[in-house]
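For this view, one protein chain was removed and the others were kept in their places.
On to chain A.
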Amino acid sequence: MSTSTGAAASATSYEARFRVWRGDADGGGLHDFRVEVNDGEVVLDIIHRIQATQAPDLAVRWNCKAGKCGSCSAEVNGRPRLMCMTRMTDFARDETLTVTPLRAFPVLRDLVTDVSFNYEKAREVPGFVPPPGVAAGEYRMDQVDVDRSQEFRKCIECYLCQNTCHVVRDHEENKTAFAGPRFLMRVAELDMHPLDAAAQAGLDRRRTAQEEHGLGYCNITKCCTDVCPEGIKITDNALIPLKERAADRKYDPLVWLGSKIRRRGAASGPGA
């Protein structure tokens, strides 16, 4: 698809060819632009230049321009990416870049899609349950025990994984039953939190992952992991372990109970 012309081709500006999807819910199409590219620029810079010089009402979402907020997700030559972290040197100078909105979500306008699906799914995952009897300031957790959940908390909610997962990418009908990789990972994150007291509160996160958030739909293809700009090993570190834990839970509740007690024992706060 794209070959790198590398650093050798830098130092001067050139004119690139862009095809940008413009339109709204009623339809639209690709529009051609010729636009200047300078040293070190990323796709978002070029979109902004198109906006400032040729199409002032071109709709695009962005915020930090530093890969930290997860706003600028789009598809560049069909590949879901953050526009602010996609460098122009990743493409040959004579290549036409096609920029289109995320495919799994309804278009609002141009490159902006309606991502409310994700906010609805976020609401369906019950939040952290604080351990009863442990006062604020008394939480004690070892670094090794928080490493795993911290990896998942690196998520910038760009929804590229949600957009890519084949379970919903072309299957609108699965959206009700399936939370998607980002929110299954959220369940895993809470399940692996050393002090989460969901179990004591009568909430079985593994069972709900399976029964309410559609974990069973995932057939571990790892496409979500491939597109994650944060490099989170969603499938290996969150989804597969969650599946194993859910299976454990089904077949051998004692194993699960044992591990929960051991982990609680590692904490030294009062009441833990």
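Here, a contact is a pair of C-beta atoms (placed from the backbone, for glycine too) under 8 Å apart; a residue touches a chain by one contact, two chains touch by 3 or more; residues count from 1.
The rule is simple: contacts and distances are computed from a predicted model.
Asker: Absent chain per UniProt: "Fumarate reductase/succinate dehydrogenase flavoprotein subunit", "2Fe-2S ferredoxin-type domain-containing protein", "Multiple sugar transport system ATP-binding protein" or "ABC transporter permease"?
Answerer: According to UniProt, the chain not displayed is called "Fumarate reductase/succinate dehydrogenase flavoprotein subunit".
Asker: I'm checking contacts with the chain that's been left out. Which of A:76, A:97 or A:156 qualifies?
Answerer: A:156
Asker: Tell me which stretches of chain A touch the chain missing from the display.
Answerer: So the residues of chain A touching the unseen chain are 7, 24, 36, 38-42, 45, 48-49, 51-54, 56-71, 85, 87, 108-110, 112, 114-115, 119, 122-123, 126-128, 130, 136-137, 139-143, 146, 149-150, 153-157, 190, 193, 196, 267-268.
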